[in-house]
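Removed from the display is one protein chain of the complex; every other protein chain stays in position.
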Amino acid sequence: TSNEQTPTPAQTKGADTENPNTAAGKAVTIGFSAPAADHGWIAAITNNAKAQAGAYKDVTFKQVEAGKDAAAQRAALDTLIAEKPDVIVLLPHDGKELNAFGLKAMEAGIPVVNLDRAFPDALAYRLQIKGDNYGMGVAAGHYIGKALKAKNVASPIIGEIAGMDELELTQERSAGFKAALATYGFTVANRRAARFTADSGQKEAQNLLQALPKIDAVWNHDDDQGIGVLAAITAANRSEFFMVGGAGSKKAIEDIAADKTVLKATVTYSPSMASSAISLARLIAQGRGMSDLVELQVPKEVILASETITKENASTYLKLGF
Amino acid sequence: MSVSSEQKVEQEVAGPAPHAPAVGGTSWWKDEAQEPLRRNLGLVGVLLALFAIGAYIRPDLYSDADWVVNNIMVILTQAAAIGVVTVGMTFVIIGGGIDLSVGALIALSGVWATTLATQSFGPVGMIFTAVAVGIGAGLVNGALIAYGRLVPFIATLAMLVAARGLAAQISGKQTQISADQFINSLATTRIGGIPLLVIILLVVAGLGWVLLNRTTFGRRTVAIGGNAEAARLAGINVRGHTMLLYALSGLCCGIAAIMLTSLATSSQAAAAELYELDAIAAAIIGGTLLSGGRGTIVGSLFGVIVFSAITNLFAIANLPTEVQNMVKGAIIVVAVLLQQVRFSSITQFARRHGLTRAKPQT
Amino acid sequence: MSVSSEQKVEQEVAGPAPHAPAVGGTSWWKDEAQEPLRRNLGLVGVLLALFAIGAYIRPDLYSDADWVVNNIMVILTQAAAIGVVTVGMTFVIIGGGIDLSVGALIALSGVWATTLATQSFGPVGMIFTAVAVGIGAGLVNGALIAYGRLVPFIATLAMLVAARGLAAQISGKQTQISADQFINSLATTRIGGIPLLVIILLVVAGLGWVLLNRTTFGRRTVAIGGNAEAARLAGINVRGHTMLLYALSGLCCGIAAIMLTSLATSSQAAAAELYELDAIAAAIIGGTLLSGGRGTIVGSLFGVIVFSAITNLFAIANLPTEVQNMVKGAIIVVAVLLQQVRFSSITQFARRHGLTRAKPQT
């Protein structure tokens, strides 16, 4: 979320002479595919992957755009296989819909690194690295629960502005949020689903504020749409509540640090996972393990923990904001 | 037969011949002339019904007059940007065309107006850019249609795709934040308690009404949409006028882009998603004939407000998205059916079933 | 005459009167009856051009005959589901309507067919369910339009919204995996080297062609779309027929839903997004008149394949999405313009510029 187009260098891992993993290995080709970016997070994913690949001299990076839906992505991937990459890093439109492709590639001997949207079939991937959507909801729920308990609010009114409702990840986030709140005996009073865009966030927030004349806390799933959400809150002159964001964009982290808006925290779902995916894919292709681990091969699953960014730790996270 | 048959196809596929309104009424042309009014009354009825449902679900909120007034302002504010687009769309459709590119043009105008380079020229530069981009793209649409002889559907679909692509290219797929205080404040300014955006909508609609009903431009639009060949043989420059219609729609997109940018304090390539469908649907619900030659600005405005009120009510009733969608589909159907209720048909029904004994006279 | 004026609006807003029929039956290029052929040749030209561009960009791939054959199969496979939908859409549009709900109906049919309960009935149960849901929803569309007198645009838009909502409700917004081996294998089966899905498309298109050109149903569809009043006067049951048209479109959606489920080995409420625009665009590019009364199945098929080939070429050229979109917009425009090239106009051009002898002036 910014007007600059290059990813922050901090979202990639630069050459580090201390780290044996960065030592040049055999030259490998990494194929990469992610859905067409229509908002900041996905754009950051692609940019990070590209930048991280660029940091390795032994990596050739072949990217194919995925088009607008799973069918288009399948088509793009078919052409990618023809290029015979050593490993494929893939952020599918939908893990279930592209499961068949994962199987096909693995059968063809090309290891598949699934980025973020899991394949249901364990045979369909070599490595899965993903954020924790459920955990993200849980983190937001706990932050809000604790804060309200601390304020001694008895039956708080909590709003939720979700992302695109037809995506499973949105469902997982909401489920985690609900479960975490339940541990405090709280429930969501109103839940609106936006479209991951600022204008839709503004609209849903405006309506949410109408429906709830008094609010104690709001969780907004996505910092990108959060720009619009904040605009709506400011326009309505509402400040009786606090808000938690999602994903961890640079603008959100700056806002939290500045502490001039209702945004008090954000729970991360960092696109930096794309950088990590490229690094691990390279190791897989080169047949190397992670130098800090005992195992000789890269593990099969990495799940990023969702971290909570608050005013206190904002400065340390700022470099990871996208 | 030319237009009327098409009309039938659009309006009531398969229906029997179109007449059959009030019998025994005074001069029947009045009835025809009153049709827009009747339709609008139907939409007002829908609005009232939505209000009543809201009041039933959330008596606590609806009993608070301040809240109600404020909520109406919220509904209108949300209708503002799409409303402006719908005014342009109404002209295009009345003129026998269609513009699928409006959502994309809003995104393109908005993104172009919020690049760092443009923002450095200040609010005037931003507004100018948005409007110029909208008009420019509209002229391209118009040229493709009027001179390239592309079907409007295809020409503006191509523009939709291309403009979203260009917007993504310009923005680097990032959400571009508007740092301009003046632009951002448009959305929060109220004049006499009425949000500025709502005032803009009313002004645009007012100008649109005058343009459509009181000027030669509007008259030509109706003529071209009603029968392009007849208009041409009457000496009207059909091509030039078609260009202007799409430019007008583009202009409205430019204005809407500034409004949306102000609301969201940012702009992005994915903004104004599917506004084209909403605008077309609002115009049609408002009584504009998809095949051209007939339509009203007031009807379109009501159409937009109905859609906006539905969304608002969903939020207040806290419906989940999927239920929202099912109910929305049903409401659309009911709203349109409601507009078709005619007192005359009730009378006719009564007569046919011998409830009254009528004898229409000359 | 009825359609012709509308046609002008759609086809060549403001253009001069359409070419008068050839006298003395000389050059068949001027002959109306050959127009579909000319258009299709235009589309074949576009396909060849896309192929040439691909060969230029990636000579390594295109020089491999196996790869080329395989790539053609990939293009056709991708055209399969949307192609089936477009066949139904072509009927609806020729009949004077439009169906915006196709994408939503595919999603609804697919989701309904992949619920655990349905899957327990095996492949026959799943296929039956998908088809029945499609036809059922199509009949609702048809009833709203034919008997409720809703404008097709609005009725099917309402269905779009409602069906997506219902699909989300049924699936709980989860992607539902198809565990059925038979269904899943449809996408991978080849018969004589040709993917089964492609064969299904060809069969559906073939049946569609016969239905349109050789049966009373097809001929009456043309009549209703071309001149609903004339059709009514000829004693055709316009309403009943309209119902059938939307049911047919729903049937095609049901078939496409199974095809997509097989390809994705799963189904979800957000599937087949914006297929309606693609299907309509393909039909129009293929020469179907948006106002009804004219269209060909073969043209629609070519339209679908052109879109599919464009997407394929983009992947091969590895264009970034935003550039893809811009180029796609341009290709659509060029494809349509290419279809309009007439030898006669070249001759005229030559004459007008004094390349050949003639003297229009002043």
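In this document, chain identifiers A, B and C correspond to the written order of the chains, with residue numbering beginning at 1 in each.
The definition used in the following text is that a contact is a pair of C-beta atoms (placed from the backbone, for glycine too) under 8 Å apart; a residue touches a chain by one contact, two chains touch by 3 or more.
Basically, contacts and distances are computed from a predicted model.
S.K.: Quick one: find the hidden chain's UniProt protein name among "Polar amino acid transport system permease protein", "NAD(P)-dependent nickel-iron dehydrogenase subunit HoxY", "Sugar ABC transporter ATP-binding protein" or "NAD(P) transhydrogenase subunit alpha part 1".
M.R.: Of "Polar amino acid transport system permease protein", "NAD(P)-dependent nickel-iron dehydrogenase subunit HoxY", "Sugar ABC transporter ATP-binding protein" or "NAD(P) transhydrogenase subunit alpha part 1", the absent chain's UniProt record names it "Sugar ABC transporter ATP-binding protein".
S.K.: Decide which residue listed in C:222, C:270 or C:316 touches the omitted chain of the complex.
M.R.: Of all options in C:222, C:270 or C:316, contact with the hidden chain holds for C:222.
S.K.: So which bits of chain B touch the chain we can't see?
M.R.: 1-4, 7, 17, 19-23, 25-29, 31-33, 214-219, 222-223, 226-227, 229-237, 293-294, 344, 360-362
S.K.: Residues on chain C that touch the omitted chain in the whole complex?
M.R.: Missing-chain contacts on chain C: residues 1-5, 16-17, 20-24, 26, 31-33, 214-217, 219-220, 222-223, 226-227, 229-236, 293-294, 348, 351, 358-362.
Simple rule for what comes next: only the chains that are shown with their structure count from here on.
S.K.: Given the two chain pairs A-B and A-C, which is bridged by the higher number of C-beta pairs in contact?
M.R.: Output for the comparison: A-B.
S.K.: Please work out the Cα centroid separation of chain B and chain C, and write it as a whole number of Å.
M.R.: Centre separation, chain B to chain C: 28 Å.
S.K.: Could you state the distance in Å from the CA-based centre of chain A to that of chain C?
M.R.: Spacing between the chain centres: roughly 37 Å.
S.K.: Would you give the residues of chain A that are in contact with at least 2 other chains, written as numbers and ranges?
M.R.: 37, 165-166
S.K.: For chain C, give me the residues that contact two or more of the other chains.
M.R.: 164, 168, 173, 269, 321, 324
S.K.: List the residues on chain C that touch chain B in their complex, please.
M.R.: 1-6, 8-15, 17, 96-97, 100, 144-146, 148-155, 157-166, 168-169, 173, 224-225, 227-230, 232, 238-239, 241-242, 269, 277, 280-281, 284-285, 290-292, 321-330, 332-333, 336-337, 340
S.K.: What part of chain A is in contact with chain C in the complex they form?
M.R.: Residues of chain A touching chain C: 36-37, 62-65, 67-72, 74-76, 78-79, 82, 94-100, 120, 165-168, 170-171.
S.K.: Under the touch definition given earlier, write down the residues of chain C that touch chain A in their complex.
M.R.: Counting only chain C, the residues touching chain A are 61, 67, 74, 78, 81, 164, 168, 172-175, 177, 184, 187, 260, 263-266, 268-274, 311-312, 314-316, 318-321, 324.
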